[in-house]
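All protein chains but one are shown at their positions in the complex.
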Amino acid sequence: MLEELKKQVYEANMELPQKGLVTYTWGNVSGIDRERGLFVIKPSGVEYEKLSPEDMVVMDLSGNKVEGEMNPSSDTPTHLELYKAFKDLGGVVHTHSPWATSWAQAGRSIPCYGTTHADYFYGDIPCARGLTKAEIEKDYEKNTGLVIIETFKDKNPIYVPGVLCTNHGPFTWGKDAGEAVHNAVVLEEVAKMAYRAEHLKDGISPAPRVIQDKHFFRKHGENAYYGQ
Amino acid sequence: MLEELKKQVYEANMELPQKGLVTYTWGNVSGIDRERGLFVIKPSGVEYEKLSPEDMVVMDLSGNKVEGEMNPSSDTPTHLELYKAFKDLGGVVHTHSPWATSWAQAGRSIPCYGTTHADYFYGDIPCARGLTKAEIEKDYEKNTGLVIIETFKDKNPIYVPGVLCTNHGPFTWGKDAGEAVHNAVVLEEVAKMAYRAEHLKDGISPAPRVIQDKHFFRKHGENAYYGQ
Amino acid sequence: MLEELKKQVYEANMELPQKGLVTYTWGNVSGIDRERGLFVIKPSGVEYEKLSPEDMVVMDLSGNKVEGEMNPSSDTPTHLELYKAFKDLGGVVHTHSPWATSWAQAGRSIPCYGTTHADYFYGDIPCARGLTKAEIEKDYEKNTGLVIIETFKDKNPIYVPGVLCTNHGPFTWGKDAGEAVHNAVVLEEVAKMAYRAEHLKDGISPAPRVIQDKHFFRKHGENAYYGQ
Partner (left out) sequence: MLEELKKQVYEANMELPQKGLVTYTWGNVSGIDRERGLFVIKPSGVEYEKLSPEDMVVMDLSGNKVEGEMNPSSDTPTHLELYKAFKDLGGVVHTHSPWATSWAQAGRSIPCYGTTHADYFYGDIPCARGLTKAEIEKDYEKNTGLVIIETFKDKNPIYVPGVLCTNHGPFTWGKDAGEAVHNAVVLEEVAKMAYRAEHLKDGISPAPRVIQDKHFFRKHGENAYYGQ
């Protein structure tokens, strides 16, 4: 079942090591079929070079495995909460990509210092608060999803397609698995350039809102004019 | 029309990802035929792996599309202003290359700390002032060109073949599209080494003018003796 | 003799340059056959591209060469001490991988700033004290092993599968030569991200113990649930 979606999710997973976003098995991608209410995700801890489309695991939105011989990614409950709360998401990615993870380890949101950031993320890329002891000890992966959702209570997840989890790493998303990976690549570039910009100027300020608006809405929404 | 120029511009565009200067579609190259008053530029938002020479868009210097099925790069009005103001330019490049963009995000010109810089850029690589709200909201890309031109009112664009745009990224140029890309690669190297030199020495000073002169004029002008 | 082990150790050695952990001959891997009390190690100063499985040198735990035409790695006495003291090790790796070596040169242990670290190393990755003049001048390589063992007097080497040696570089280990290389790769990633996290936040603190516990024991021990 869901052969086309499995193939898409498989290919999106394979893109992670190709783009330099993951070492070993440190990442996972999922994609959802909204009509059927089923999502497809990478199995847990399997090396990328050994994956095939058939290895993808099919889950329902109650967290039951519907198809697949292997255990799904240990981060599956996080993906699940995101799909339930953010109705427009078609794909979710988690990585430990090094620049984004460094910001997450510092517990800092990434300010928007320029147009590369503003072309994809509207405003800061937020860092979710650290989990409490209770949230970590029981249902850790589910609570990781819930704290992301809490972080977005005043934000539009389509305008800000990613987040950092304190002491952990990034999650990104998009309209499908491929776009979620695309946003993971962008986040890594943006995280790198923000680090360097801060080290080039003490007391640096974010880019003015007007240029953030210009770039974001040049590519998104009804007045977009970038591309074909 | 302009088949040879299209091919040159296509190849110069393809060099951007090969040299590690662009991620996804974050860059564009153009080249001009001065006799005909027409320039050729990459279409907007098209992936490099899908480009072909025939996809290049031909524009006149009034901003009209003369040939091509696709929309030209959204940065076309910037290229246009540069060609009109700087009569010796044969090619223009825009990228979001990470080191140069980090300086642009910090809003800083790159001081000349050594001979690698002085071999190609005479003095600072300037950072243009940020645009005003009005300049951003209307004719943003054209105004980006105009603020670059303003930055060069006391500079020779042939001696300083590139600029940083605050909160945005670099533009470079040259006698043709290939040389413009060459200068984009040099700028990225120079930006990287200037960052690191500053972090190795508090209160670092630029290289003495005499060594900047020596290196720049060893490679440029009538007394040049570098090369064959 | 030990053909299978030689092949494993050869392949683990070859992985070092493939993973970007060594320049020239700056690294070595060994693996042990605990039943026979013999270990296999790379010959000293031989280029990786010229190595073959037959070049691996077989040593006993008294430091005698049992088989092999070449001299064993000059670091052999360090490997030997580690095998004698830490009974569960099956493989040992030494590299000068740049991020881990930078921490070693600074004489600093790597704090656990996040889950990437906690997935593999429980708590700090310690930096062993510098050797005394006497320890350096006589039996330097053996004393390097002894000071590592001293560093672990209150630590479990299976929970913390690596160490930094002051002014020198890292050693890692694992249940076999392949896992020891795996841990060397992880250490390098972790060292890089810890450096960057510190430069993103003054006064950064390690990740809370509860999240370190969660991640470490999600992958290790009887309650592990990561993987298949």
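The chains carry the letters A, B and C, assigned in the order they are written, with residues numbered from 1 in each.
Here is the rule we use: a residue touches a chain if its C-beta (ideal position, glycine included) is under 8 Å from a C-beta of that chain, and two chains touch if they have at least 3 such contacts.
Just so you know, these numbers come straight off a predicted model, no measurement behind them.
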item	value
In the full complex, displayed partners of the excluded chain	B, C
Sole contact to the chain not displayed, among C:K19, C:R36, C:H168 or C:H220	C:H168
Selected from C:P98, C:P208 or C:G227 as touching the chain missing from the view	C:P98
Chain not shown, touching residues in chain B	113-116, 182, 185-186, 189, 192-194, 196-197, 199-201, 204, 207-208, 210-211, 214, 218, 225-228
Positions on chain C where the hidden chain makes contact	23-24, 26, 43-46, 70-71, 74, 96, 98-99, 101-108, 130-131, 133, 136-137, 140, 167-169, 195, 198-199
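The rule we apply is simple: only the chains that are shown with their structure count from here on.
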item	value
Distance between chain centroids, defined by C-alpha means - chain B, chain C (Å)	46
Chain A and chain C: spacing of chain centres that average the CA atoms, whole Å	33
Shared-contact residues (touching 2 or more other chains) in chain A	199
